[in-house]
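Apart from one protein chain that is not included, each protein chain of the complex appears where it belongs.
Take a look at subunit A:
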Amino acid sequence: MYGFEALTFNVDGGYLEAIVRGHRAGLLTASDYNNLCQCENLDDIKMHLSATEYGPYLQNEPSPLHTTTIVEKCTLKLVDEYKHMLCQATEPLSTFLEYITYGHMIDNVVLIVTGTLHERDVHELLEKCHPLGMFDSIATLAVAQNMRELYRLVLVDTPLAPYFSECITSEDLDDMNIEIMRNTLYKAYLEDFYRFCQKLGGATAEIMSDLLSFEADRRAVNITINSIGTELTRDDRRKLYSNFGLLYPYGHEELAVCEDIDQVRGVMEKYPPYQSIFAKMSYGESQMLDKAFYEEEVKRLCLAFEQQFHYAVFFAYMRLREQEIRNLMWISECVAQNQKSRVHDSVVFIF
């Protein structure tokens, strides 16, 4: 298939690729962010956004706005676009698009399970779920007491079911278990997605493998950093890393034995693509790591648009929009809480 995408891609994918590239042109630019950062209150933000593609979604909101409303409406727009594309898509693009949402599904499952563990109201939790990761029986998750039940009751009907095979235990759910479950699921999901993309072949496989490898490596680093000082054993930690990516396998061995952040840094600096990320940080600092990773990710996602006739643009677009919504949320929060000096801390410019 490789090399012949130009000949056949447009038969099924041309329309949607055009659509997604059109959507991409609507992403906020650096000048938009500059203007947004200067806003005095949320109404200013609304006013500015009304000149962008978010306009129709925000125009009917009554005036005392909340950050959540803005984020909710912006997400709604993304969901609408996603649904439109999914409706138009044919195989294998539709499966590809569905794969994009599994990550949210995992997050939602974890959110609900954690919430019920702490005896929160289910409806309140449902509102917090990402709309892209919703499935029919999601609310029933609250019934489950342990992972076996969770799987048997609810998840067996969802696409996540195969990923669960690795983490079924009869232990009762607690915070630690849930976190391990999330990472195991994510690992299985990323590996599955990676295999799927390899199967698609061509430019899609090439670009997606880069993007997914980055994602896997980032998760590996995060898992390592978060598990430092917890009772997670080295072997367990090693098991949570996805079995592909730039760090696989030697980097994983080294990460598994890391005891503090500087050791992680030492491991990562051996890999040229990550060297630049860590070079930006001073020693012993991990706060800015997230932002640095996000920036790198955005850069890679933008590059996905440079090539034509592949599916990675859909993945890249969804991710970029999510980043944009995160940015908007941060800006709105900063504006709402009068913390404008911190506005630049976590905003990642897309263009």
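Convention: contacts are C-beta pairs under 8 Å (C-beta built on N, C-alpha and C of every residue); 3 or more make two chains touch, one makes a residue touch a chain; residues count from 1.
Everything below uses one rule, namely that contacts and distances are computed from a predicted model.
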| item | value |
| --- | --- |
| Protein name, per the UniProt record, of whichever chain is missing from view ("IBH1-like N-terminal domain-containing protein", "Superoxide dismutase", "V-type proton ATPase subunit a" or "ribose-phosphate diphosphokinase") | "V-type proton ATPase subunit a" |
| From A:N10, A:N35, A:N177 or A:Q263, residue that would touch the chain that is not displayed | A:N35 |
| Options A:A18, A:A51 or A:A279, residue touching the unrepresented chain | A:A51 |
| Subunit A, residues in touch with the chain not shown (by the definition above) | 35, 38-40, 43-44, 47-48, 50-51, 55, 59-63, 122, 136-137, 139-143, 152-154, 157 |
